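The block underneath contains the structure these notes are about, expressed in structure tokens.
All protein chains of the complex are present and in place, except for one that has been dropped.
Presenting subunit A:
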Amino acid sequence: MGVFDAMNVSASGLTAQRLRMDVASSNMANVDSTRGEFKNGVWEPYRRKMVVLGSGESSFKNMFNKAVNNGKMAGVKVNGIVNDETPFKTVYQPEHPDANEEGFVQLPNVDPLKEMVDLMSATRSYEANVTALNAAKGMYLKALEIGR
């Protein structure tokens, strides 16, 4: 067991939650972006992105360790950022430069409410990880006092 394992685990949690925050911010910023991706000669609106988290246990090394001894706790791992495939919002806005022949514009499938909820959840998880990190730090500092 490494000395700073507990802190490394907390740090992985901090990184993951910060990424979630970044992605939610990106979604919020692009709530009206009608030109997100250039596909087959036409502009597609921005697609909402989501972070997929996994417990860093899925690697063979960790599975093996888990089976042999008490198992190594590897913190959290970002498995990837995926697109939300729900359909785009369509509004009637004939004066918009990206409107089609009937005057409809496709807008990103971003729901600000959803993003806010995600943002709050990420903030709270981040705080919990900070607390755990500080606790571990306090314990290690205390251990340095042994025999002084």
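Here, a residue touches a chain if its C-beta (ideal position, glycine included) is under 8 Å from a C-beta of that chain, and two chains touch if they have at least 3 such contacts; residues count from 1.
One rule holds in what follows: contacts and distances are computed from a predicted model.
Undergrad: Report the protein name recorded by UniProt for the chain absent from the figure; options are "Flagellar basal body rod protein FlgB", "1,2-phenylacetyl-CoA epoxidase subunit B", "Cupredoxin domain-containing protein" or "sn-glycerol-3-phosphate-binding periplasmic protein UgpB".
TA: Options "Flagellar basal body rod protein FlgB", "1,2-phenylacetyl-CoA epoxidase subunit B", "Cupredoxin domain-containing protein" or "sn-glycerol-3-phosphate-binding periplasmic protein UgpB" narrow down to "Flagellar basal body rod protein FlgB" for the missing chain.
Undergrad: Please give every residue of subunit A in contact with the chain that is not shown.
TA: Those residues of subunit A that touch the unshown chain are 1, 5-7, 9-10, 12-13, 16-17, 20, 53-55, 70-71, 73-76, 121-122, 124-125, 128-129, 131-133, 135-136, 138-139, 142-143, 145-148.
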